[in-house]
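For this view, one protein chain was removed and the others were kept in their places.
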Amino acid sequence: MVLPDGNKHYHRLKIGVMGSASGPQISDPIARAKATTLGTEIGRRGHIFINGACPGLPNDALLAAQAAGGFTVGISPAFSEYQHVHEYLSPHDHDFLVYTGLGFMERDIINIRSADGVVIVGGGIGTLNEFTIAYDEGRPIGIVTNSGGISNSIPHIVEELCKRELPPNIVFDDDPAVLLDKLETTIRAFPLPLVKDARVTKHGIAG
Amino acid sequence: MVLPDGNKHYHRLKIGVMGSASGPQISDPIARAKATTLGTEIGRRGHIFINGACPGLPNDALLAAQAAGGFTVGISPAFSEYQHVHEYLSPHDHDFLVYTGLGFMERDIINIRSADGVVIVGGGIGTLNEFTIAYDEGRPIGIVTNSGGISNSIPHIVEELCKRELPPNIVFDDDPAVLLDKLETTIRAFPLPLVKDARVTKHGIAG
Amino acid sequence: MVLPDGNKHYHRLKIGVMGSASGPQISDPIARAKATTLGTEIGRRGHIFINGACPGLPNDALLAAQAAGGFTVGISPAFSEYQHVHEYLSPHDHDFLVYTGLGFMERDIINIRSADGVVIVGGGIGTLNEFTIAYDEGRPIGIVTNSGGISNSIPHIVEELCKRELPPNIVFDDDPAVLLDKLETTIRAFPLPLVKDARVTKHGIAG
Partner (left out) sequence: MVLPDGNKHYHRLKIGVMGSASGPQISDPIARAKATTLGTEIGRRGHIFINGACPGLPNDALLAAQAAGGFTVGISPAFSEYQHVHEYLSPHDHDFLVYTGLGFMERDIINIRSADGVVIVGGGIGTLNEFTIAYDEGRPIGIVTNSGGISNSIPHIVEELCKRELPPNIVFDDDPAVLLDKLETTIRAFPLPLVKDARVTKHGIAG
């Protein structure tokens, strides 16, 4: 990564995977196959894999990323491994787990900020929450289309329902490998905002 | 308020108002009139009025709530009044402002948790973020329909796009006074979850 | 309050009260009397009274502030009134309670940021946590000396143990009314930092 002033420091790319942790999407074989391919690709490319340490599609991706040799990180809503396993009923196969103790909502924020770019596969209300955070904070987003849930509705939600612009750092593909190619390009082309809520001074406050 | 064990302690009802702080909705005279009526009703009924200390429709409601004699609270994303005014370009006429220093995303969470029930008027991506938080945390929600933005799309988003149930503690009306009647009834009928992420053990994890 | 650019907007002063919620200090009659006098003075002066909605000395101050007609705010670690009462075993007589759902540690941060200045009476480890937050974020602090716990040890902790400077916006007195006079003067004389972690660029990072 080359910073604006020429500072050079190499970091492995960090890719977050969000998506359905429950609901009908997690038993859809097409969605599960896409999640698995996504994880495999992230691991194979040597990226750091991040998810919310939840079950469902992000966990399918996790297991595949690990099998492909990736380093995997989980951002848990729980305070402890015990609470993670016994109250949240969540997997914890990651190489590095942060037990944030923050619950789902703040966890979602840290989860997204931890990644250079996020990929959404399937997705219900919780994933929609994560999408709005990533959108509002200018994070590059890749959508695995045709993976159920909200995966084919993002332009509809942003443009038609919310009357907002679809920014150029959101990319779409129903092939996870092609999507990752696009997302990697996007992460290089559209640097993250330098400060939180940076857009305030540029575009006014989104509502 | 009467707690399950008979503990009695009176607190004024706290009503949060969320909605468009920017975008086309804030110059729609119908949406603005509804926001104003909403604020007047909240103030007139003696409830504590809460918003995110943002411009736009929630500010229209604030000014009306104050004019009607309500006690008003603002949960600001900024760290200081100076940052609130000069970077966030936000109003601060409230009786009590919390400068959280949290930025928009965590501010949204505290904003919603501060209220016994929330009302949404208009709304774009930021409001959708707040809706997903309120939904996921079981907070009673009133939607002012026909107020632009996402106000007529909530059932569509929840049921058709996210494939989730519309819970019974979400109520709709395009008359703010009637909506408040419904929301007050709902707040009494559907107590808040007792702990954060309570639904985890009841329904599995939403995704 | 007059902002740097001449913006004028009146807000009632917000005074936070921190201190022992457990331990030997809460049964010390001298500490309790000082806490009560402190609350009475805050209420009598028309300030907004804030505490962490905890038992002990801050609750003694709360009850006195209410009796003196003050508007009182509690920033609770709990997610709900039920959890506040039954798990945290905490009082909730305030006029306005925020159920943050954040637990003690993040609650402490919001608690301190909510106030224009904070007063410490007695105090153990939890209060020391709040002191370090207020110190690091440049908040005016008043110490009720001779109230037990850490109340007579702040200069010792800052200067001798931590090898840091005692900033001029920390004032001391064992008479709560005199202390409030000093704190009000200090709040006017030493405006809060404009942004979070502002000191980073001024003095380097404190450790």
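Before moving on, here are some points about what is shown:
Think of it as A, B and C in the order they're written, each chain with its own count starting at 1.
We take it that a contact is a pair of C-beta atoms (placed from the backbone, for glycine too) under 8 Å apart; a residue touches a chain by one contact, two chains touch by 3 or more.
Keep in mind it's a predicted model, so treat the numbers as computed, not measured.
Among C:129, C:146 or C:186, only C:129 touches the chain left out of the display.
The chain that is not drawn here is touched, among residues A:38, A:57 or A:73, by A:73.
For subunit A, the residues touching the chain absent from view are 1, 3-5, 7, 9, 11-12, 14, 48, 71, 73, 79-83, 85-86, 92-93, 95-101, 110, 113-114, 192-196. Seen from subunit C, the chain kept out of the figure touches residues 19-26, 54-57, 77, 87-90, 103-106, 109, 122-129, 132-133, 135-137, 148-150, 153, 156-158, 161-164, 196-197, 200-201, 203-207.
One rule holds in what follows: only the chains that are shown with their structure count from here on.
Superposition on CA atoms relates subunit B and subunit C by a rotation of 180 degrees, given as a multiple of 5. Taking the mean of the C-alpha atoms as each chain's centre, subunit B and subunit C sit 28 Å apart. Spacing of subunit A relative to subunit C, judged by their CA centroids, is 39 angstrom.
Taken residue by residue, subunit C touches two or more other chains at 101, whereas all remaining positions touch fewer.
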